[in-house]
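Yeah, one chain of the complex is gone here, protein chain that is, but the others are all in their spots.
Our next item is chain A:
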Amino acid sequence: MFSLTRQLTQNNEPDKDKDKDKKEDTRKIDNEDDKQNKNNNNSNEITIQDTNLARSKISTTNSLILHNLPSKQNNLVVNLSKNYDKTNQVQKCLIRFQSIGSVNQIQPKVYKISSNQQFSSLIVFLKKKLKIYNNNQDNNNDSSTDSQIFCYIKNTFAPSPDEIIGNLFKNFATNNELIVCYCNTVAFG
């Protein structure tokens, strides 16, 4: 029963996706272009590849409002998103990873990442680097200490996984680097 419902929803999903605004499609292409650029780049820092985890959706209520906007306002919204996507695609943030406690320090320490990525993509990257895998088949809460990694900024707080790296960088970078400390247990409770 469970797997059946899951399949059903999965089958439904592509239809839903079609309704989404076209912005996302262009973004995906941009990302691919970006990856090609990276290969040509001979910089010292390794770039963390973009994940397309952050998908956008807009509510029917909002899309109706958008649909009925006066043309001037409509143009403003369109240009705004375009400019924002452009500037953020170009920008790269430097991330320095620092281990705390008994976790291995990853090498190299500094990486580049697109500023429009969410913080969760850093956590995913770090887990891969440290070869930490989640038991996703079964959300067994007892084993979570082994499969988790806790990331902190400024040695104080764990940012929300959906925070945008560009924003964190603007607010908390030191010497043009965002320092992310990581630990396998809860630190700075």
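To be clear about the criterion, contacts are C-beta pairs under 8 Å (C-beta built on N, C-alpha and C of every residue); 3 or more make two chains touch, one makes a residue touch a chain; residues count from 1.
The rule we apply is simple: contacts and distances are computed from a predicted model.
S.K.: From the names "Proteasome subunit alpha type", "TBC1 domain family member 10A", "Probable cytosolic iron-sulfur protein assembly protein Ciao1" or "Autophagy protein 5", which one matches the UniProt record for the unseen chain?
M.R.: "Autophagy protein 5"
S.K.: Consider the whole complex, including the chain that is not shown, and state which of A:62, A:104 or A:185 touches that chain.
M.R.: A:62
S.K.: Touching the absent chain: which residues on chain A qualify?
M.R.: Interface residues of chain A facing the absent chain: 1-2, 5-6, 8-9, 16, 23-24, 27, 53-62, 65-66, 68-70, 72-73, 76-77, 79-81, 84-85, 88, 116, 118, 120, 139, 141, 144, 148, 153-154, 156-162, 164, 167, 170-172, 188.
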